[in-house]
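Excluded from the complex is one protein chain; the other protein chains are retained at their positions.
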């Protein structure tokens, strides 16, 4: 097994910035990414997007160009289209590329595996035609594809508004934005505005998006308190209720894009059993990290949204910090030098993330978007409903590992990615205990399914 | 008058002991450092198997098998038991000779549950099996069940009978008190007239404190499970000279295990899977069922098991104290025996002659002084 100094997983802003920083300090990293092209989700398909009108995707998207250029330095061993299916606490990494399994080892690892969208388990969310706002944006970036018929966007969060304006600029007809931000949330978020002003440019960008939507006359329905998708075998209509109104309203549409913010993708940090904690502010699990973004496992660090949602720009800064941390750990920098080098980055990071408390409060997903009702699927793969999970709690299941034997909840193809947070929260709610106490699925390799044939071969070659 | 019993370990055997002791009017507290069924009992391969048992275990396995038939009447749940049969497959003529000898040995002991089957019969029972296998040893009526569901059912029944379960408490000390024991765990003390050691991989610690150390190691048999596949296999399949246990559930997933060991992390109290071992297992599966090379593995895991030097459990009274009963060290094949453990423990508690032969499982077997 070959041992590398540094292996970075992911080529979003954090992974790319970490690679560049490491290289600057004499480390030649291996950078692994599942996607065929660099950029992560935020700069997805940047080098080859068919959307050539730069105004549609906006300047923030195109700002990823310099990071990608940095990644393409010939000294960096960049390996696209490569899946990581195993990582051990001894830093052995199982890779899968072109149907071939391989093991490598690293002295230091930076996980930059980013975020995923928070599941939004509403009635009908498994119907074809119901997708996420993120998926809509990925289709736009990577294939220049947009909804054919007037689309409904539902939920809350910056990404939903950004997608709406990108659609607007691309000439896509938006039937409505169903905004689930509770009305009292604006007032609650107000007290975080002074802090957020430290990152005024981002705040202003948000205001600009809202203004752009308003000017274009997009139907923006606020205070949506209930939502369901209906259709036979396929989405046909969206129904919603507004706060203070008990009547269902309806829109016919073949495409509904849901969004309820993003959460750290902790699949890999969970599987190596890093210490995780529940972040009540962001309503999500995240690994506990030290000042160099190291986990409690020696030689494994996390940069970017995978360690707690910070946004693309801050993720890049964290990538730089993690890169310095790697240089420190590998003896390329003294503690003094790395601390000095890190100081301005930490400062900029603090400024950039000053907007988080405001966003976290404003877009905190209300309970009805996180806890599915009794008839709605929590686990999409194995088709387990919210009611079934609640019954597991009644039977005495205190945590999500105990429910698996009764319902197969979390045991389908997505390996618990889609239902993990929902089941933890459902059980915590039903048992009236904290999410922290309730815990999370015990995850084990493979992180992505691997065939027996590939596994049998991996040992021969390892 | 009811006597206070503390059972250490809420695995299947601990729950079984708790249920039978509660039945007899004992005041039972079960203490577990994690939760009921967290380790070996809850995450094993679920094999319900008399096939291939150590001769000393055969009478117990047969008695346990009778309980498995009536699981619903005992605990109100069938525990997912499916008597689909088990077959140990011979991969070579040499394997076939081993199985033939095994069948003869079991017959000579007066048991007839294991039957040799020839190539044609094997083909008939396992049409999906690779062609090179000359035969096998079958045990009809064996099968599999759902481990965690089993532990939960037994635990709940024990609770209905009055047993009290205390989870998340690690026993950190034990001292004599009056005619009984005082155990410390967390901030609490637990007084007992009778102590039952069902602590699995952690039972050795207790034995040390009680002054009767045993050769016990914690091992971590690994398991892996596939995506759902269309049905191709009814029977549980094992191999003769390599570790394998292979079964397909009704939901289509295939469970592969059989004893390849992972790594026990004694600090974090968890078991880790090991790639080379899993690969070895994958290799065995692919050679017996070549089409399985395309099957995707969804998850792998390992459970922590107590394995004795001689691979049979310790069941019986302490050699040092008349108020301690041991039932541990089932060496990665204790799941099937769970239903019978409680009955034996209850017999011992009530100072009755156990209805099954347990002399071979005495803890004293490790205390024979070495000849000078």
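All chains are identified by letter, namely A and B, in their written order; residue positions are counted from 1 within each chain.
Note that a residue touches a chain if its C-beta (ideal position, glycine included) is under 8 Å from a C-beta of that chain, and two chains touch if they have at least 3 such contacts.
Heads up, the rule we're going with is that contacts and distances are computed from a predicted model.
Any idea which of "Transketolase", "Peptide ABC transporter permease", "Diguanylate cyclase" or "(2Fe-2S)-binding protein" UniProt assigns to the chain that's been left out?
Answer from the record: the omitted chain is "(2Fe-2S)-binding protein".
Out of A:22, A:67, A:87 or A:116, which touches the unshown chain?
Going through A:22, A:67, A:87 or A:116 one by one, A:116 is the residue touching the chain not shown.
Among A:134, A:306 or A:446, which one touches the chain that has been omitted from the display?
Counting the whole complex, the residue in contact with the absent chain is A:134.
Taking the full complex into account, find the residue in A:16, A:168, A:284 or A:381 that is in contact with the omitted chain.
Selected residue, touching the omitted chain: A:381.
Looking beyond the chains shown, say which of B:34, B:62, B:98 or B:128 touches the absent one.
B:128
Just one of A:3, A:66 or A:126 touches the chain that is missing; which is it?
Reading the full complex, the residue touching the unseen chain is A:126.
List every residue of subunit A that touches the chain not included in the displayed model.
34-37, 41, 45, 48, 50-51, 116-117, 126, 128-132, 134-135, 138-139, 142-149, 170-171, 233-234, 254-255, 265, 380-383, 412-415, 417-418, 449
Kindly note down the residues of subunit B that lie in touch with the hidden chain.
128, 227-230, 232, 251-252, 291-292, 294-296
Note that only the chains that are shown with their structure count from here on.
If you look only at subunit A, which of its residues touch subunit B in the complex?
Residue list for subunit A touching subunit B: 86, 88-89, 92, 94, 103, 273, 395-396, 398-399, 402, 404-406, 408, 411-413, 415, 442, 444-446, 449-453, 455-460, 462.
Mind pulling up the subunit B residues that touch subunit A in the complex?
Listed in rising order, the residues are 35, 37, 42, 146-149, 152, 156, 225-227, 251, 253, 256, 268, 270, 272-273, 275-276, 278-280, 282-283, 285-286, 292-301.
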